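Removed: one protein chain of the complex. Kept in place: all other protein chains.
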Amino acid sequence: MSPILTLDAVQFGYDPAKPVLQDISFQVHPGEVVAVVGRNGAGKSTMLRLLNGLLRPGSGRVTIAGKDAADLKVSEIAAHIGTVFQAPEQQIFNATVRSEIAFGPAQSGLSAEVQQCRIDAAVQRTDLGEVLDTHPLDLDAAMRRFVAVASVIACQPDLMLFDEAQRGLDATRRALLGRIIAEEKSAGRAIVLVCHDMDFVAAHADRVLGLAEGRLAVDAPVRDFFADAEATRAVSVEQPGIVELAQALGQPVAVNAAELVATLAKKLKGGA
Amino acid sequence: MAVAHPSGADHALLFVPGQSVMHRLNPLTKLTCVLWVAVAAFALPPQGTIPLALVAIATGIFAGAGKVFARRLILTLVPLSLALFVVHGILVDHAGDRTVILGLDLSHDGLAYMVRILGRIAALLSGSLLFVCTTHPARLLKALDAHRFPPGMAYVIASPLLLLEPFTQRARAIREAQMARGLNLEGSFLARAKAFPALLMPLVTLALADIDHRAQVLDGRGFRAMPHRTVLDAPRDSTAQRVARWVILISIPFLIAGGILWH
Partner (left out) sequence: MALIEVDHLTFAYDTRPVLEEVTLAVAPGEKLAILGGNGSGKSTLAQWIAGWLPRGTFAASAGGVNIEGRPWDELDDATRAGTVQFVGQVPMQQLSGFAFTVRDEIAFGPGNLQLPEAEIRARVDAAVAACNLSHLLERDPFSLSGGEQQRLSIAAALAMRPRALVLDEPTGNFDPESRDALLAQMAKLPAELAIVWCDVTLGVPLAVAQRFVLLDAGRIAYDGDAAGLLAHPRTAEIFGLPAVAEAALMLRAQGLWPEGAAISADAGQVAAVLRPMLAEAAR
């Protein structure tokens, strides 16, 4: 399958003498959930802005859906890559939730019926049906986040960027976000999560890109990443508790409770 | 004032750190001088305003702000001189004598008018530059508070200077967010004009939310709970400066009267 996104030896620096990112190469394929991790200042937000075209590489190449990103305007890239920013209030400008979600599809040139269909699906999936006529800024921060998510999924981009989208969400809303990620993945779309929360990464990502001092220090499947204490240390992240528990028991790395319990139950019952 | 970091409000100021006499004067004394220069710029003929401007420029250079003065004066006075020269020196049909120099038919009165306006602007500009180059706004605030001006007045001076930078940053973030959701800001003028509300709306609503929140923060920190504020490290004042300020203020009506008589 051809990749949605390819970065090839990308280098970037506001000051060319002090590159923020160097020698970054990776691909993202349809149906993949990729987490970008690393400590503050490692270059995560710079990388995000290189992906959606807000920044352009100093050298190297970004290819989006087979096209060289250098030939695309930011608004053209937006048709392929949707971004949910950390502060949703900065991307919201309509007076109601309904018109906010409808904004993206309205730019697409699709028929009114198709547009409506996408809007309805986005509303239903983000559980915003009851607040459609509310001003987005009158909602609490968590619901506002989902307004931003809905307005992006209504456009059906090939790849979605989530910048700390799980932050400040309670269990119900985290589960909702997790469900949306899983649905997008099974629909063959790709997701890039910029995320500090390793429990969320363990539960939802397939693959981890670890940045350290502007370089891609790790590119590994999520299990291999968490199994490798050196890798987690190299990008200064904490291991999720469930990984620690699996390792303390000498079991293969598990990324959620159900997985570990399945392994343990087999051994405990088998021995009984 | 030590400036360890380039970003923030200091970035946008013309202030040049230093220890000159001008830097050490109480900001209110300097403010009084600026007021006097402003009045003088209008009251005095070019024979008064031009030397005044020269004195201010010399003091500015002495205080270490020569670069700022050169840049600002050139940026303002050069285009202005050109415009005045063309319009009043050549085009406008002033009464009185005309002379032909290098093929240009010049009006004496037009040129005199040009010199008068230039003198006025130069005096005003160099006087205010001298003030802003040698006075950090923080010191001005402290001086105002220490002299028991209403706290609201100091706030009106401080907050735009301080909040400009965060405001610009947010405008940039909104612009990026809207571009990333497909708003075309790189296209034709019409496309950009159409996109304008999408940039303005979040900026305005967020600014309003900020104002509301900040009003609560100020209340919570006891702003205006008392008629005056106590300040730490208030700029030094002296009897000599106090006397000087009164003398300058009292001289202003005489300056105006003198100006009228001189004309």
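Observations on the structure shown:
As written, the chains take the letters A and B, and residue 1 is the first residue of each chain.
Note that a contact is a pair of C-beta atoms (placed from the backbone, for glycine too) under 8 Å apart; a residue touches a chain by one contact, two chains touch by 3 or more.
It should be emphasised that the depicted structure is a prediction, and the values quoted were computed from it without experimental measurement.
When the missing chain is restored to the complex, the residue among B:99, B:159 or B:238 that touches it is B:159.
Within the whole complex, the absent chain has one touching residue among B:91, B:208 or B:225, and that is B:225.
Panel shows subunit A; residues 39-40, 86, 140-143, 167-175, 196, 199, 202-203, 238, 240-242, 244-245, 248-250, 256-258, 260-261, 264-265, 267-272 of it touch the chain omitted from the view.
As for the chain not pictured, it touches subunit B at residues 1-5, 7-10, 136-138, 141, 145, 151, 154-155, 158-159, 162-163, 165-166, 210, 213-214, 216-226, 228-232.
Basically, only the chains that are shown with their structure count from here on.
Per-chain Cα centroids separate subunit A from subunit B by 47 Å. Across the interface of their complex, subunit B is touched by residues 49, 52-54, 73-75, 77-79, 81-83, 85, 87, 89-94, 103-104, 107, 137, 151-152, 155 of subunit A.
Taken in their complex, subunit B has these residues touching subunit A: 170, 173-174, 176-187, 197-199, 201-202, 205-206, 209.
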